[in-house]
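To start, the structure under review is shown below, and the notes come after it.
Just one protein chain is left out here, and the rest sit where they should.
Letters A, B and C mark the chains in the order given here, with residues in each chain numbered from 1 onward.
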Amino acid sequence: MTTLLEARHATRIFGGGLFDRTATLALDDFSLAIDADRPAITGVVGESGSGKTTLARVLLGLTAPTTGQILYQSQDLQTMSRQGWRRFRRDVQVIFQDPYGVYNPFYRVDHMLTTPVAKFGLATSRAKARELIDDVLRAVGLRPEETLGRFPHQLSGGQRQRIMVARALLLSPRVILADEPVSMVDASLRATILASLSTMNRDRGISIVYITHDLATAYQISDTIVVLYRGSVAEIGDVELVVKQPRHPYTQLLLSSIPLASPERTWLTAKEPVPVAAADRSDTGCKFAARCPSVAPPCREAAPPLFQTDPARAVACYLYRDAPSASGDHSEPGRSSR
Amino acid sequence: MRDLTVHYDTPLGAVRAADRISFSLCAGERLGFAGESGSGKSTMALAILRMIQPPGRIDGGQVRLDGVDLLSLGDEEMRRVRLARIALIPQGSMNALNPVMRIRDQIMDGLTDHGVRMSRREGDERVRELLESVGLGRDVAERFPHELSGGMKQRACIAIAISLRPRVIIADEPTSALDVVVQKQVMETLARVQKELDASVILVGHDMGLMAQFVDRVGVMYAGKLVEVSPVREIFTRSLHPYTRMLIASLPSLEKKGTFSGIPGLIPLLRDLPPGCAFHPRCPEAVARCRTEEPALREVRPDGWGACHLV
Amino acid sequence: MAHAAWRYVRRNLSLVVGIVLLGLLALFVGIGHLVVDTNKSRPLSAPAIRPPSADHPFGTDRQGRDLLATMVAGTPLTLRIGFIAGFLGVGIGSILGFVSAYYRGAVDSIIRGIVDIGLTVPGLLVLIIIAVSLRKGLTVDQMALIVASLAWLNPARTVRAQVLSMRERGYVEVARLSGMSGPEIIVKELMPNLLPYLAATLVNAVSAAILASIGLEVLGLGPIDSPTLGMTLYWVNFNAALINGWWWWWTAPIAIILVVFLGLFFLTVGLDEIANPRLRRVI
Partner (left out) sequence: MRLDYLARRCGVFVLIVWIAATLNFFLPRLSGQDPVRTKLLQQAQLGGYVHAGIDAMVKDYDRRFGLDRPLWEQYLSYLRDAVRLDFNYSIANYPRKVNEMIAEAVPWTIGLLGSTTLLSFALGTFLGALLAWPGAPRWMRYLMPPLWALHAIPFFLLGLVLIYLLAFEIQLFPMFGGYSGGAFPGFTVTFVWDVIRHAILPAMSIVLVATGGWALAMRGMMVTTQGEDYVTFAEAKGLRSLTIFTRYCLRNAILPQTTALALALGNILSGAVLVEVIFGYPGIGTVLFHAIRENDHFLIQGIVFTVIVALGLATLILDAIYPLLDPRINYRRT
């Protein structure tokens, strides 16, 4: 399997400089591979502070990992040539979270689209460029004449986010990294944008990394899910397996906490609220130990590796230590284990 | 509440943010108001507490609490009603706590400004009691807001809100920007505290899942108007308004994939609303009448109110 | 058209007042140069200590200078010092501010360190030390350079703060991902948003530079033989004009200096309002 974009034991530590003793481990030995042959949508789910955004920035090459590597077409970003970077910048695109901060107030929204066209020489003439831009706008459900020529503050959050998706589409990339693309958009529009993401994957063969805190939307459009907890992978695997039969206690807690929009009342259990343990940032052992209902002595000693409990799912939890440990170096989700 | 109307003066003319909202809330009941941004749900909630800041102004209608119309009270009387009889729980995403004051003082000043005189010892005791009732340790009293997590800050706000045992608690998107696990803990605390006080709760939000699991009745708002008020069970089984049905359909479920779809079109601008029913441009079941005549909110079936010609 | 102009004036009142004041000043100096013989501003070119009269509208001073000529000749010199020092200061300051905010790292901490400490040190005293050391016959331009040597501190701080806040915005990241290089981002993405702030900082720097130059001149460290406003005040103090009741000698320079500072001040406030409209509600 040739990999397109891959993170290999990527770790990122912030702070920890001379004076700053409080080093925060944003990303801890994270490995993920995006398959080049079968473009899929990989959902990365995690709470705030789980390292989601750091992961996005590391995969985009905006932040260098402290240890480990990020490879694009098996070339390490750190040692890639200028030519390599230009190709990387074109093939890996991004959709940011905040539709308000992404637009330079000084320019009309067209600036967001014309810049990549000019910089990457996507069109030979202005007419060709305009045509290209109109196509991608229509592809995301926007009418060009209603959108172009306007200033950012004249458009709604939903419209602006869709222009952002169009921008990613413009460069016909191989991978799109969507960092919480719909969390600041209204529910009614959320589905439309996610639908356009999955059609892009299906029709144009673009692999998508969908990073979100919302497990339900991840379930709807992803093929594979990575559950992230404080920088390390708790559970990774096929979406149906992970959501329907969650193995890791944290995934179970996440799923049980989501209020379902159905008449049956199962969510508000009358039991005493779990005493909120002060998040002790113990360095050793499993990070979830402090909040885990089935914590055991081994959990506190060393962080559990990934155990391949099913052909298409691995769990980092000692409850499944008798399962074969997943190939630590290079865990491809959705592939039958060796 | 009877025909409450709120206008905002903008450079482009007055915008009607809440248009003739009417509903009634029983003691101990949990009433939810769902709607997207710009639907006027927060405006309506703030109007109850008469906290509409200029350029907004309340133009009409009544808000009666135990028979007393709050809109006719003097400023000082209204001030005393706030927190004592109606309390607000702020949005989860806001920094609603004063960054330079300890939590204990932020609880005590609510009490003292409502004429509650108690010694230092009694005060500390009351603060400890309140903090424990929302699942916070006694040490939180001495802490500053920046030393607490998002969830703990929100529970401190709940402690403040219930400090004078109010009759009504208004929670304006209390768990927005909180993680789903913390959200559940905060909502469990709110449910327990509401039962102990036998207070009624108005929950304003956009998460229909939260509404389904928490409230007894749901009001759905669109473009400043109340388009449906029904018991929660019926909202999810046989709702009276197409917008409610489409709002529920746009929620991603965890049962089956590919079941959720967006609502076409754009959220209308309040300053130039379409004629007739504001939802008709986006409504698949719209008929000619919808484009001309604005449907009134009427009781279609016992305790089921809808504002749609087709019902 | 008049209505739109009036609405613009009402919205940016401070800006308009500032421009009007400085316009009046420019008019005074412009017409002055046509009408008045400026070399009358040299000593012994008029009878000494004459109160304002027909042939000496602003009166004369003890060394026999015609004060109107002195004002007409001196004002542009003082403004020149202010503008040279102001432009130099903002030029150097914004470049340093940009570099340190955008490229961060060691460069940033060095520049930030110098600026923070530099601002706590009273500028005038350092200028005094410099001026005293250079003692041999200062010219107006040398004066401008001396003042400029510290004028870059404040612009560096404000520009750095602005760029730091802008740098975190999403559109800088998107620009980088769209293939724009560092300098390109500075010019195309950051610079346009920064212009209103730069303009306000420039006017501030000019005002501070004029104040510093007048301060030095009043202390006797200015270009001794040039008729700048500060030097006139130096001679006022030197000859105790106040005690001797020669009121006209100091009213002229003070009136002009007031117009300069008020004009620049309203200009800064006006530009600040344009830079962030939220401030508009405050005034």
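Please note the rule applied: a residue touches a chain if its C-beta (ideal position, glycine included) is under 8 Å from a C-beta of that chain, and two chains touch if they have at least 3 such contacts.
Treat the numbers as computed from the prediction; the structure is a model and nothing was measured.
Of the candidate positions C:Gly23, C:Pro47 or C:Pro122, contact with the unshown chain belongs to C:Pro122. Listed residues C:Ile81, C:Val218 or C:Met231: the one in touch with the omitted chain is C:Val218.
Checked against the hidden chain, the listed residues B:Val127, B:Ile160 or B:Ile248 yield one contact partner: B:Ile160. Where subunit B meets the omitted chain, the residues involved are 49, 51, 79-84, 87-88, 90-91, 94-101, 109-110, 113-114, 144, 146-147, 157, 160. Within subunit C, the residues in touch with the undisplayed chain are 113, 116-117, 119-126, 128-130, 132-135, 211-212, 214-215, 218-221, 233, 236-237, 242-243, 245, 247, 250, 254, 257-258, 261-262, 264-266, 278-279, 281-282.
Basically, only the chains that are shown with their structure count from here on.
If touching chains are joined by edges, the resulting network of the protein chains shown is an open path.
The chain pair with the larger count of C-beta pairs in contact, out of A-B and A-C, is A-B. In terms of their C-alpha centroids, the spacing between subunit A and subunit C amounts to 52 Å. In this assembly, the C-alpha centroid of subunit A lies 32 Å from the C-alpha centroid of subunit B. For subunit C in complex with subunit A, the touching residues are 169-171, 173-180, 189, 192-193.
Against subunit A, in their complex, subunit B makes its touches with residues 36-37, 135, 149-152, 179-181, 183-185, 187-189, 191-192, 206-214, 232-233, 236-237, 246-248, 250-254, 257-264, 266-267.
Within the complex formed with subunit C, the residues of subunit A that make contact are 60, 62, 86, 89-90, 93-94, 96, 98, 101-107, 112, 115-116, 119-120, 167.
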